[in-house]
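Other chains dropped; remaining ones untouched in position.
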Amino acid sequence: MENRIENRMKETLPAKFYTDPKYFTEELEQFYFKRWICVGRTEQIGKPGSYFLAEIGGESIIVTRSLEGKIHAFFNVCRHRGTRLCDKESGSFNGRIACPYHSWTYGLDGRLVGAPHMADVVGFSMDNYSLHAVNCDTWDGHIFLDISKAAGKLQDQLGPLQEKFRAWRSEDLLIGKRIAYTVKANWKLIIQNYSECLHCPVIHPGLKKLTHYLSGDNEPLSPHYLGGSMDLNEGVVTMTATGKTDRQIFPHLSAEQRRHVYYYWVLPNLLLSFHPDYVMTHTLWPRSADVTEVICEWHFHPDEFKRADFNCEDAVDFWDAVNKEDWHVSELSQLGIQSRVYSPGPYSHRETLLHGLDSILTGGR
Amino acid sequence: MENRIENRMKETLPAKFYTDPKYFTEELEQFYFKRWICVGRTEQIGKPGSYFLAEIGGESIIVTRSLEGKIHAFFNVCRHRGTRLCDKESGSFNGRIACPYHSWTYGLDGRLVGAPHMADVVGFSMDNYSLHAVNCDTWDGHIFLDISKAAGKLQDQLGPLQEKFRAWRSEDLLIGKRIAYTVKANWKLIIQNYSECLHCPVIHPGLKKLTHYLSGDNEPLSPHYLGGSMDLNEGVVTMTATGKTDRQIFPHLSAEQRRHVYYYWVLPNLLLSFHPDYVMTHTLWPRSADVTEVICEWHFHPDEFKRADFNCEDAVDFWDAVNKEDWHVSELSQLGIQSRVYSPGPYSHRETLLHGLDSILTGGR
């Protein structure tokens, strides 16, 4: 009986979850403003005063490092007349964040420290005009923000995932390459695409030589992440066009870990792909119901960068091609789902993970 | 008395019929989704498996020919996860329509014939997942679709028009040239412009040498088409810059037919212009209240294509210039009608056809 229910046909989501601008806005609130989202790497703000901007839901957030080395993040809005404080994507503050309009000046911790010609205004106090801060935390070198300050602890959200990939020592890795893509598809279609390999033999000719699409082994569903592994084919060392690599295999991996690739989605916007010799990350930035920006990065062991012949293009080129194949078919999905005749269709047993994923992403709505 | 009413001043439509996005959407449903619309020529899908896409109201429709030679049309939406099946404007299927995502595969008649990994899903049956079909029919080589499948018979819609231009043997003609225009005007303004020649001496300097703008002779209004003829001036053989042609006059035309050009609008989106030696067609593709794509084609007798010196540029260049003059003034109309001071203006007796046309197009609203 139980089994029959399990086997009962599961279906894709109704169209509104991919096309309705009102639903999109609510969803952004729920998943991007009330949870921890991944915005980048600690490496991007290596020195005090260095900063980068994260943009989500029309908001610009400054992520910076104080003189004490602590990471802070603030809404990019001056408390005087609302001016956006920085408009360069990344850069370095000289110990202070100064508004380009009237020079209201803030410490790297967000406190207002200078406000010209305000001294004699009755009722004004500098203490009341700190920058609007958001919560920050890090895990394995990834910077996470909790914009609403109501998401609880990052550790609680990550749970067992925190220790799972310790062997990769991700916090030490360095960015070798970063590519930004604009994908004309709902962000959930990108996650669904990432979460099944039934499509692999159809659209990824380069992939099937390296891993068999039926070799996937999924973890039981968690409300905070979703993932599994795939077996590297015999003779394949890592995911590159040749299946070979000049890079060192990460030193602490177990024999088991060396024979697999691990694909994990950390809700809502981080995709982690662990390879024997590199880690690939995608962060997803929904721009509208039907447009998502995707930042893909390839991270390598620091020793690799010391080699005169360091070259990461084999890993980059391989996945850049696969990425583009995935974005294209995700865009086709978006187009078809927008049709008046689209209705939920049946999932195969190779796509059961997606039904669970749909449940998480729609919260039962 | 009757005559006084007939002579009473008729006026153009209120602005909302040209500018209101909500009205536009309703109108598209009524005229493009619940009637037969012309989408192309049988020649475009000469062989089994060849196809082209028609796009209307955000929907993409696949028009193809089965192995038995029958024309079929389907919504371009896979029944599995909704993926758009084809994204190239035209091409050829190799006996099957395969989804680019997970290889669900359909016959050219739309039946699902392959669905990987679905065999053991309880409750799933291939019979329930044919492509969503729309009705197809042809007349004189033109392919018509009835998307709602509720439009009745094409023959009933065409009525007496079906036999009227038999002498041109349009089903045998071949496309010599195709030009696509984007016109920033409501589609009804383009039909109104096509339906009167009071503007001809003002904006078409090239036209008045060939036909006199007052020579028009209109048929009584039908709910399905509207048209009339104009006399070719003495010494003028056809509509080209010189009034001459190297092409053969169509062999079955009567003496009367050789001395006229016939302009017919077949509701909602086909304009037919019969000349002694070629047929010009326009199909109209409303994109928004104020944007219409227009596909103009010039069709010639098959024998013409066998001539070493075949050249259709005289007919094409002539009408391309006239088209552009018409689109420009239609765009000016759209702009003016959008003004707060626009109100219905009076039609002259040379524009009475337009009042009837307005009635048909607005259905008394």
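A and B label the chains in the order they appear, each numbered from 1.
Definition applied: a residue touches a chain if its C-beta (ideal position, glycine included) is under 8 Å from a C-beta of that chain, and two chains touch if they have at least 3 such contacts.
Everything numeric in this text was worked out from a predicted model, so none of it was measured.
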Given 2 visible subunits, total identical subunits the whole complex contains: 3
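Just so it is clear, only the chains that are shown with their structure count from here on.
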Angle of the C-alpha superposing rotation, subunit A to subunit B, to the nearest 5 degrees: 120
Approximate Å spacing (C-alpha centroids) for the pair subunit A, subunit B: 48
Touch list for subunit A against partner subunit B, complex: 4, 7-9, 12, 15, 198-199, 202-203, 329, 332-333, 335-342, 345-350
Contact set on subunit B toward subunit A in their complex: 58-60, 75-85, 87, 100-103, 115-118, 120-124, 129, 132
